[in-house]
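Left out: one protein chain. Kept in place: all the others.
Moving on to subunit A:
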Amino acid sequence: MNGNAYLPQLARIIHIKEEVPGARAIKTFRVEFMNGGGFDHEPGQCAMISVFGKGESMISIASAPTITDYKQFSIMRSGRVTTAIHDMKVGDVIGVRGPYGNRFPVGDWKGRNLVFIGGGCGLAPIWPVIQTAVANRSDFGRITVFYGGRTSRDIMYAAELEKLRGEADVYLSIDSPEDGWDGYCGFVPANVMDKPQNPHNAIAITCGPPIMIKFVINNLREMGFADEQIYTTIENKMKCGIGKCGRCNVGKDYVCVKGPVYSWAQLKSLPQEY
């Protein structure tokens, strides 16, 4: 990175998709860099999104690294900046700086079975990993995707998940029964418990609300997954993204630099402040 690390590049919104309605709505934005800008990213990395006049938010880059025409972000409406971006339309311009953080070590997982477990907005950070695995399908063993939302309307990437069924075992869940729902009813960790995964030669990648991650990790360990076989991401509050503002630390690590991707073996050695 050269020049001023705080100065974002300008990017135009070229496509908006409403994933999930309601108070904590999720929309997926595709943005195209202007003035010949842009940057490469690896699966798991994030970017700081600016809405000028409102501020910045750290958001996972949800598009596959191989896509160079645009970058995709799936954003939940939760506060000042995320609400402002939800109010924007195609053609509007935002700021983007990055990429920040480390990446999922997908290259080290060749020949392994991959088990993805996501909840809520937590499908976005692992989506580029799923995309990378599917694009190099023969490099990996079985691919399994668990994903859940509170109701059937809270399932993000619904069409993409249907398309994924040809390449992977996809198990969806919602918290309580609904007419016409033929997937699992119950929380994500319970859905995983219901379909025990063989830890042999497998890697589990989980992302979602902190409480879900906690239960998922417990369940994976019960199934025999070792700490080194479990990966997750943590979302501490962030401001600078470059290890200066002191906001995001867990113990000695600034998550914006050393994270957000951790194996459970690594995370276990840090204080539980996430």
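In the analysis below, contacts are C-beta pairs under 8 Å (C-beta built on N, C-alpha and C of every residue); 3 or more make two chains touch, one makes a residue touch a chain; residues count from 1.
Here is the rule we go by: contacts and distances are computed from a predicted model.
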Chain excluded from display, named as in UniProt, from "Protein-arginine kinase", "Sugar ABC transporter permease", "3-isopropylmalate dehydratase" or "4Fe-4S ferredoxin": "4Fe-4S ferredoxin"
Listed residues A:E42, A:E56 or A:D154, member touching the removed chain: A:E56
Residues of subunit A in contact with the chain not shown: 1, 3-8, 10, 34, 50, 52-56, 78-79, 82, 93, 95, 209-210, 235-237, 239-240, 242-247, 249-252, 257, 271, 273-274
